[in-house]
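Please see the structure below; I have some questions.
With one protein chain removed, the remaining protein chains of the complex are shown where they sit.
On to chain A.
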């Protein structure tokens, strides 16, 4: 799971049931757009920036998730650039990367961990 140096602040986002299985949705967390993915087939959750670093468009939550040699990833819907959901690194060979966030589920609610302001 994703880690953050300092102990994160957990922000509740929405009930688990509102997220599509094997898909993503965008959450507004303290004014930031964060893509949250419910990776049911791996029984894992991931979160990252919603903004594609290639075009700047707020679209990553609409991307398709999957894996590349076991590494969980999301492919941007604009040009299919793939990013690791663990590290945020671009795995289609580009320099740029995205920020990832830890996800925590408690009592049927999805929480995103962000750094203390």
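Note that in this section contacts are C-beta pairs under 8 Å (C-beta built on N, C-alpha and C of every residue); 3 or more make two chains touch, one makes a residue touch a chain; residues count from 1.
One rule holds for everything that comes next: contacts and distances are computed from a predicted model.
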{"item": "Protein name, per the UniProt record, of whichever chain is missing from view (\"Probable tRNA sulfurtransferase\", \"Thiolase\", \"Nitrite reductase large subunit\" or \"Tyrosine lyase ThiH\")", "value": "\"Nitrite reductase large subunit\""}
{"item": "Positions on chain A contacted by the hidden chain, ascending", "value": "13-14, 18-23, 25-28, 33, 36, 39, 41-42, 49, 51, 53-59, 62-70, 72-73, 75, 77-82, 92-96, 99"}
